[in-house]
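Missing here is one protein chain; the remaining ones are kept as they sit in the complex.
Chains: A and B, in written order; residue numbering restarts at 1 for each.
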Amino acid sequence: MRPLFPFRIEVRPQPSTSMVIGVSLLAILAAFLVSGLILQAYGMSSVRDYGVVLQETLGSPQGIAEVVRKTIPLLLAGVGLALAFRAQFWNIGAEGQLLAGAVAAAGVALFAPIPAPWLLPCMFVAGFVAGSLWGSLPTLLKVKVGVNEVITSLMMNYMALYSVQWLIYGPWKGKSMRGFAYTDPFPQAAWLPLIPGTRVHWPTLIVGLTLALGITFLLSRTRLGYEVRVLGLNPEAARYAGIDGARVTLLVMLISGGAAGLAGVGEVAGIHHKLLGPTQISLGYGYTAIIVAWLARGNPLAIILTSLLVGFIFASGDVAKVALRIPVQIVEVLNGLILVFLIGSERLLSYRVRWAPASPPSLPRPSTSRPLPPGEGEGGDGGDGTSDLQHTPDVERL
Amino acid sequence: MDPEFWLISTLSRALAFGTPLLWGALGEIYAERAGVINLGVEGMMILGAFFAFAVAQTTGHVGLGLLAAAAVGGVAALLHAFLAVTLRANQYVAGLALTMIGLGLAGLLGRGWEGTPLQQPLLDVSIPWLSSLPLLGPALFTGQSPLTYLGLLLAAILWWVLYHTRWGILLRSCGEAPAAADAAGVNVSLVRYLAVLFGGVMAGVAGGFLSVAYRPSWTEGMTAGMGWIAVAIAIFAAWDPLKAVGGAVLFGACYHLAFRWQGWVVPELLKLMPYALTIVVLALTAVVKERRWRGAPEALGLPYVRGER
Partner (left out) sequence: MRNITKTFPGVVANDRVTLEVRAGEIHALLGENGAGKTTLMHILYGLYQPDAGEILLQGQPVRIRSPRDAISLGFGLVPQQFLLVHRHTVAENIALGLPGTRFLFPARQVERRVREVAERHGLEIDPRAFIWQLSAGEQQRVEILKALMRGARVLILDEPTGILTPRERESLFRVLRRMAGAGHAIIFITHKLDEVMAIADGITVLRKGRVVATLAKGEADQRSLARLMVGREIAGERPKRQQPPGEAVLTVSNLWARNDRQHPALRGISFSVHQREILGVAGVAGNGQRELIEVLTGLRQPLSGHVEVCGREMTGASPREFFEAGVAHIPEERRRRGIVPGMSVAENLVLRRYREPPFAKGPLLDLHAVTEFAEDAVAAYGIDTTGPRAAAQVLSGGNLQRLILARELSGSPRLLIASHPTHGLDIAATDYIHELLLQQRDQGAALLLISEDLEEILRLADRIMVLYAGEVKDILPVADAEPERIGMMMAGLGRE
């Protein structure tokens, strides 16, 4: 509690939802402002320029369809990450899991002798399984041996990336594509139907929305969901309640990896209809999904909104590239800035400024190793009551 | 090909390939020893790579390029320190976010700089007397970049400072028991800021090495995850600067072999090697560690607030 006479800053036990949303919006705004400075250097400065971008992105059915198209993988991966983060498992490997799903779908589409009507469902299942498996190694390492999951899941991303490259240059190289690094195009039965007039592969969207609802249901209404939340919020209480942390984490990651895998299926089956270079399949969706999940504070329903927002950012980035020749990397910068401002502002949520001119400046909180004197001994909440995602991974177990 | 020659050439190339990893790992070791984990190394490296190239290309002076790389790494690190130490935000996410920004920014700024090789790259040199030593000479002291030699020297100096000077005690105390350091009058925040700053500078130069000496050119994403591997090496080396040399050489050898075996194995699969090795190394470290000796600094990743003892 620091006195800044005549204000008093005190610990806030639990910020309201509207405060959380408000601060998030402020963070996003700040990120946009800073990006605006960069954009200015590239010649995008006037209101007219911004107007052009907005118009192209949102002002036409095509534009909105593009936004939705970008939203789909973010939605799927984001929902998976939200679940993982809620269990305090830092899955940074969504990018690799997405690619794994894409590979599995491509494999099924190109090589599996499955009759036409079953092909697409099989592709989805294969993609889910592939994503799950790709995410299982970092999970097992953490659960069994205690290896920090951030770096291991990240390494899996790079391994997925080069594996895809190997496939498209090597064994799966398309016979009909001369000189290009793609596989053959998928058979027609493996093409996802689109919303007429757009390029939106709606089945994946349905899957995504279903998954969001499903995980919401899981978290709020099932035993497993309850266990996930307890584990993430207070691991000690979880031990008390007899919750098996290893089992819960594994299950969570199976779903999380699978969700990212589904995103990969959508991309290859709905947009490209072949397996391409990894950076063409995913424009960093796996990493951006982290921001989507963080913005939504781990709430799967909120992911629907936050993935739309970030999808909008991606789509407008494309528009800006075409219309104003702004390099598309600005999107990555903007997303990173949003995350920076988000976590930077989390402190704001923990404190509350009070106008207190009458009372004398309160003394600094004493540092003591003994129990505090009696009185509401435990004081306000020891940590932050803010985001469920505040805790850092357990580095002790490196 | 006789084994001695093979050993020497592998060691020599391993050292060369491992130099950026070494620089990055040394910086990260200091930051983590002070208690702050910096996952922004990848972003700082790539920014360093770009700025080193751009400045060197424009001014014709490689030295200025490297200085610019160091400066950029430092600025990014200050931001990370602000988030981690002052705002006490989640250090893992902060680093990730900075890496995203760094990668994006480097890609943004780097457009148009691709494809042209550097006019005046940093050339390899051999150390005159030492290079004629048997075995060690050709392996370590012949035909390496000055940054490699500097890196090895730094490793020794940093090791010595860490364990045998007053500063070292201060730094390590902030990472192990910030409450004890605070009670002894140490300004824990300041120490952490400086350590993170140092880490950023090292990461920047590591990136600069890539674009100015190693592959004197600029390509988007040219760090290809080396920043992460540097962080892993810091862990693998048990936060000891000298052991980091071993780790860097190990991974350097991995990169070298991946290059060497291109004739026999599919190149893309070879590229997987360093990343797979990272996972293996981390798993081994976790399994083998004896808590007291190999464990991370006890306060790593935890923001310090007086009064929460």
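A few points about this structure:
Convention: a contact is a pair of C-beta atoms (placed from the backbone, for glycine too) under 8 Å apart; a residue touches a chain by one contact, two chains touch by 3 or more.
Keep in mind it's a predicted model, so treat the numbers as computed, not measured.
When you scan A:Phe32, A:Tyr169, A:Trp191 or A:Tyr226 for touch with the missing chain, the hit is A:Tyr226.
Check B:Val125, B:Val186 or B:Leu250 against the missing chain and you find that the one touching it is B:Val186.
For chain A, the list of residues touching the undisplayed chain reads 13-14, 220-226, 229-230, 233-234, 236-237, 239-242, 363, 366-378, 381-383, 385, 388. Not every partner is drawn; the one left out touches chain B at residues 164-167, 169-170, 172-173, 176-177, 179-181, 183-186, 292, 298, 309.
Assume only the chains that are shown with their structure count from here on.
Centres computed as Cα averages put chain A at a distance of 28 Å from chain B.
Touching chain A in their complex are the following residues of chain B: 37, 39, 79, 83, 87-94, 96-105, 107-108, 111, 224-225, 228, 231-232, 235, 266, 268-269, 271-272, 275-276, 278-279, 282-283, 285-287, 295-296, 298, 300-302, 306-307, 309.
In the complex of the two chains, the chain A residues touching chain B come out as 38, 90, 92, 137, 141, 145-148, 150-152, 154-156, 158-159, 162-163, 165-166, 169-170, 287, 290, 294, 327, 329-337, 339-340, 343-344, 346-347, 364-369, 389-393, 395-398.
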